[in-house]
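Note that one protein chain of the assembly has been removed; the remaining protein chains are unaltered in position.
Take a look at chain A:
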C-alpha cells in the first residue's frame, strides 16, 4: 500500500515536471507551422494566431518571453498594429567568419536573414541556421534540431550588463575619488550610501568568514559580485525589462568564478579534507572522498540555481500580478482588477527589493564562506 502510494506520488511529480516541456513543445510546433507556410506574409498570420490565443496564454507567453534573453530592447508593443517600440541590438555570429548585423533585420523573427549564402532564422529568441525557406526541424522531444551558430551577440542581457558596468564604474570610481584628499574626506551625496555597503560587505561577510589575515585578497571579487548582483537585481525591478540575474548563463558564470577562486586558493588542508579526510578510519576515507568532491561542485551549483530561481520566480510573480489587471476585468470590473493588481504587485515589488538585496547578500556571503573554508588554517585533529 505504502509503495503504491509512493509510486503514485512519484508519477505525479514526474508528470508535473514534464508539463511545461510539453506545452512549450506543442506551442512551438503550432507557430512553426504557421511561419513555415508563409514566411513573407507573416503579419496576417500572426494576427490570426493572436485571435485564437486566449488572454491568459498571451500573458504566459509574454512572461516567458520576458524571462528569456532577446536581441532587441522592447519597451512597448502595439499588438493591434503589430508594431514593437524599442531599439535593436547588434547580432554577432561566428560561423565561417565573423558576421555582424543589426537584429532589426530579423524583424522580431518575422524575416529570415541571409548572410554569405547562409540563412539564419530568429526562432523563440534563438538564432538557428536554416535552409533558404527557413525550415525548422524538430527532434523527438519537440526541440528544434537545427544547428546553432556561435552566437556572441550583444543581446538585451549583454547590453544591460554593459549599462550596469558603466553605472558601477561611475559609482565606485566616484567613491574612490573622494578618498584622494585623505581618508578622512567623507563622501558626499549618493556615495554616502555606498560606503556603508562596502563596510557591510567587509565587516559582515569577508572578515567573519575568511578571517582578518586573508580577507584583503578576496575583497575585489566579493565587492564586485555583491554590487553587480545587487544592482542587476534592482534594475530588474525597473520597467526597463532587465532580467540579467534571472538567466542561468549569468549565474553560472558567477558561480564558476566562486568555484575557481575557492579551488585555486584552497590550501593543503582544503585538499586533504576533500580527498583524504583526516581523523577517521581509512575505509571511511575512501567512502567520503567522492562525497566531498561532489560537495565541492554542488556548492557553486546551489549558488547558481538559488540566484537564478529567486529572480526568475520574482519576475514571474510580479508580472503575473500585473496581468491580473487585464485578466479579471470582466469579473471584477476595471477599477477592481486594477486596484487588486496594484496593491498586490506593489506589495510584491517591495518584497522583491528586499529579495534583491538578500540574494546579493546570500551569494556574496556563501562565496566568502566557501573561500573561507578553503583558506582557513585547520587546527590539528
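Here is the rule we go by: a contact is a pair of C-beta atoms (placed from the backbone, for glycine too) under 8 Å apart; a residue touches a chain by one contact, two chains touch by 3 or more; residues count from 1.
The rule is short, and it goes like this: contacts and distances are computed from a predicted model.
Asks: Considering the UniProt annotation of the chain absent from this complex, which name among "YeeE/YedE family protein", "Carbohydrate ABC transporter membrane protein 1, CUT1 family", "ATP synthase subunit b" or "Transport permease protein" applies?
Replies: "ATP synthase subunit b"
Asks: Using the definition of touch stated at the top, determine which of A:63, A:113, A:136 or A:175 touches the missing chain.
Replies: Residue touching the chain left out of view: A:175.
Asks: Looking at the full complex, which residue from A:74, A:102 or A:161 touches the chain that isn't shown here?
Replies: The one listed residue touching the chain not shown is A:161.
Asks: Among A:88, A:130, A:146 or A:247, which residue is in touch with the absent chain?
Replies: A:247
Asks: In terms of residues, what is the contact footprint of the unshown chain on chain A?
Replies: 20-21, 24, 68-69, 92, 141, 143, 150-155, 157-158, 161-162, 165, 168-169, 172-173, 175-176, 179-180, 183-184, 195, 198-199, 202, 216, 219-221, 223-225, 228, 247-250, 252-254, 257, 308
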